[in-house]
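I'd like to ask some things about the structure below.
Removed: one protein chain of the complex. Kept in place: all other protein chains.
Read from first to last, the chains carry the letters A, B and C; within each, the first residue is number 1.
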Amino acid sequence: MAGHISPKGTYYAIFGILMVLTLVTVYVAYQPLGAANFPVAIGIAITKATLVILFFMHAKYSSRLTKLFVGTAFFFLAILLGLSLTDYMS
Amino acid sequence: MDTTVTAPRVTYLNHEHTLASWLLTKDHKRIGILYMIVVTFAFFLGGIFASLIRLELTTPAGDLLSADTYNKMFTMHGVAMVFFVLIPAVPAILGNFVLPLMLGAKDVAFPKLNLISWYLFTIGFLFTVYALVAGGVDTGWTFYTPYSSRASNTNVMATGLGVFITGFSSILTGLNFMVTIHRMRAPGLTWFRLPLFVWAVYSTALVMILGTPVIAITVLALAIERFLHFGIFDAALGGDPVLFQHMFWFYSHPAVYIMILPPMGAISEVIAAFSRKSIFGYAFVAFSSLAIAIFGFLVWAHHMFVSGISVYSALVFSFLTYAVAIPSAVKTFNWAATMYRGAIWLKAPMIWAIGFLGLFLVGGLTGLFTAALGVDVHLHDTYFVVAHFHYIMVGGAIMGYFAGLHFWWPKITGRMYSDIWAKVAAIIVFTGFNLTFGPQFIVGYLGMPRRYYAYPEEFQVLNVLSSAGASILGLGYTLIAIYLVASLFKGERVGANPWHATGLEWTTQSPPLPHNFEKQPVVTEDAYEYTKREIKVV
Amino acid sequence: MSDALAAHGAHGHAHHPAQQHHFDTLDQQHEAATLGMWLFLITEVLFFGGLFLAYMLYRVWYPAAWSEASLELNVVLGGVNTAVLIASSLTMAMAVRGAQTGLRRATMGWLVLTMVFGLTFLVIKYFEYAEKIEHHHVPGPTFAFPGPNAGPAEIYFSLYFLMTGLHATHMVIGFGILSVILWMAYKNRFSPEWYTPVEISGLYWHFVDIVWIFLFPLLYLVDRAHHFA
Partner (left out) sequence: MFPRISLFPAQASTMAAQVDLLYLFIVGVTAFFGILTTIVVIVFAVKYRTNDPLKVGDRIHGSIPLELAWSIIPFIISIVIFWWSAVVFFDLQRPPDQTLEIYATGKRWMWKFQHLDGQNEINELHVPMGRPIKVTFTSEDVLHSLFFPAFRTKADAIPGRYSSVWFTPTKLGEYHLFCAEYCGTKHSGMIGRVVVMEPAAYQAWLSGSVPGMSLAARGERLFSELACNTCHLDDGRGRGPSLVNKFGASEQLASGGAVPVDEAYVRESILRPQSKIVAGYQPLMPTFQGLVSEENVMALVEYVKSLRATAQAAAPAAAHAESTAPGAPQESR
């Protein structure tokens, strides 16, 4: 079966980055950035999630279809959140 | 069908006989029939509720039922018809049966999961029936908070659980179909050679996968709010009851496209087959299905124009609602154009399809009224809305289901029903239907609110007309049941392709083999190539 | 989509024991299964999405209550749990790799590690819940929260319990799935030709990890700076 086999090093590296990002997100949370705290926290979370999806879940090496599906999920999540906000933010 | 056809020796129906061979079957065709049994039952149940509703409404005073009973009637009617009839009707019955056949596959991608889906569906239905037997539920099919979470003392939990479980059946079916379409197509069956029914089912599956989880979590949150007194929608804590409506309609609007897209697909098949022509604008019809599925997620708050959403939001949603009407318009015009210079064979399925066109038109076009902000303020929650959605769901989707059922019935059973009776039934249903729901547009514009069990006297005439129509309608549906059942015993046996139609499902025997095809079919031409080749008469 | 074309090869040759009759090749079966799992995960995204919507709305409406209520959560436990889950994702990825490369013992080892991490997460979560119960932070009649923001704080905790509860439920299910996979690995069902079940269980497990990656900052790290700067 022709699945992509990542070298162990990749996994360990990703793991390291994820751990560092976790520390960063905790650290940043205690810094008074005002309105920027929330976007930074979400930004880090999105980065972490992307790493997991790309490398641990092999999306990087998967078919275009798989990538499309991943995109679809977040696209429709954005619709759910975004269009509801047209009501609540105005 | 001049020649007598002998029955095939081995079919999916007769190769095993035990009850277990049905209840444990992984054959998509048998599962389709299992769905048909439960859905038909739910339809008659919902129909009985509808009859009681209409009976009560013949007089302005609330005299036949008590107010609470009436409220339970329309709730159970809506729940049964939406979640247990229309959402599964075409995809789970006809889709299950013909999709793998159309693809030239031996089965769906995950046959076991398919069976599990049916069990989930049935268990969900049983929960709902339990809720009914244990005293009913009275929230309306929309379960709006805070009535559902705080005020109602009926079986909201059991019904919610039923909807939740059925939701998973829907998700798994959608997933199964989508993978099947991606991975199980016969050699040569490229995307643009697919029958349009497949495109419709694919789009439906997309909506099922993306929308259903949101209703699941919404119902779950509602149940927890009700049962454990959590407070997500609770105004007393500062929560927003309207949030529930956003979450509910995020699913339930796209869900109306779950209900209409597959019948639209069936209509494409029927119209092409009985016009003996390729579909006019194949690509447009195919992509309009996808467009409806995707844009369908952008319009949900058109159910909430007077629910206290912001004016700005209302504008956005009204505009998007008009945008999503366009692909439906494209489909309608393409169907009509397909008939141009066709060789139109007016058999029963085609009559049903033409009925669909007429009623769907009225239903869809009246959606343009409710989408119009200034008018919807008046129309919202009146009988106009009731008429709109019955035209589209009963006149459109149910008619479309019957068109498809009449089309594939000989494939499913190997027998032909009485063409004359089928046409008579179509005409009775069409007439009764218009009599039932036509007057509701008027009484709605006059201001009669929905979910009223007693109403001012001036509305009586129109309501009596409506009730009279409903009895004709009921008669029509009963007639269908009679001649279809009769055909099982007395119907003429048919060969592989009684309609001389294109499509892989017509190349295998009727009823098909347990594993569908004798040998792997290979596709070398586009869908609906009636004009290019000799049609094999079997 | 030539794969579908190619997939229907000649019949009659010996099938791999894992291959089901309605598929033509093991590859086709593998692709169908992974695609199915991805689709299921799309569903899961929107399943949690409904709660994220509620979260977002009330966070915007009640920033003060959100920040006060969030202080009641234990960042240390939450942070440790984040690390534990990320570690379990690593071990899961390694387990899949083990299966891909045909290393049965390694696969089983990594699976066991993953399950241990998963269990650790649940145990820590249990202690967190116990603390919340003790402090009357469970929404409902017994809910108590000092100060004027009790109402919105109750909404916060409703969401906290719904979100983390649903997440924990997914963990428990994942634990069950991994148990089966472990058993299958023990029975030597997997090989470089056939490791689909390990892979799709992995996808599920990683997804559950991702949900937590969002829950942690959203629930635990609301506006900490405001209170500690």
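Following the convention adopted for this analysis, a residue touches a chain if its C-beta (ideal position, glycine included) is under 8 Å from a C-beta of that chain, and two chains touch if they have at least 3 such contacts.
What you see is a predicted model; the values in this text were computed from it and never measured.
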Candidates B:Tyr257, B:Tyr282 or B:Trp300 - the one touching the absent chain: B:Tyr282
Touch with the omitted chain, as defined above, among B:Thr212, B:Thr366, B:Thr413 or B:Asn434: B:Thr366
Identified contact with the non-displayed chain, of B:Gly238, B:Pro254, B:Gly469 or B:Gly495: B:Gly238
Hidden partner chain, touching residue among B:Met259, B:Leu462 or B:Leu504: B:Leu462
Chain not shown, touching residues in subunit B: 62, 67-68, 71, 138-140, 144, 146-147, 150-152, 235-236, 238-242, 275-278, 280-284, 305-308, 310-312, 314-315, 318-319, 322-323, 325-326, 329-330, 332-337, 339-346, 350, 354, 357-358, 361-362, 365-366, 368-369, 371-378, 380-382, 442, 445-447, 449-456, 461-462, 499-500, 530-532, 535, 537
Touch residues of subunit C, complete complex, unshown partner: 62-64, 147-149, 151-152
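Rule of thumb we're sticking to: only the chains that are shown with their structure count from here on.
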Where subunit B and subunit C are represented by their mean Cα positions, the distance between them in whole Å: 34
Geometric centre distance via CA averages, subunit C-subunit A, whole Å: 14
For subunit A, residues contacting two or more additional chains: 65, 72-73, 76, 80, 84, 88
Where subunit B touches two or more other chains, by residue: 182, 210, 214, 246, 250
In the complex, subunit B residues that touch subunit C: 105-107, 109-111, 113, 171, 174-176, 178-180, 182-191, 209-214, 216-218, 220-221, 224-225, 228-232, 234, 236-240, 243, 246-247, 250, 515, 520
Subunit C-facing residues of subunit A, complex: 1-3, 5-6, 8, 11-12, 14-15, 18-19, 22, 25-26, 29-33, 37, 41-42, 44-45, 48-49, 52-53, 55-57, 62, 65-66, 69-70, 72-74, 76-77, 80-81, 84-85, 88-89
Residues on subunit C engaged by subunit A in the complex (per definition of touch): 26-27, 30, 34-35, 38-39, 41-42, 45-46, 49-50, 52-53, 56-57, 60-61, 75, 79, 82-83, 86-87, 89-90, 92-94, 97, 100-101, 192-196, 199, 202-203, 206-207, 209-210, 213-214, 216-218, 221, 223-226, 228-229
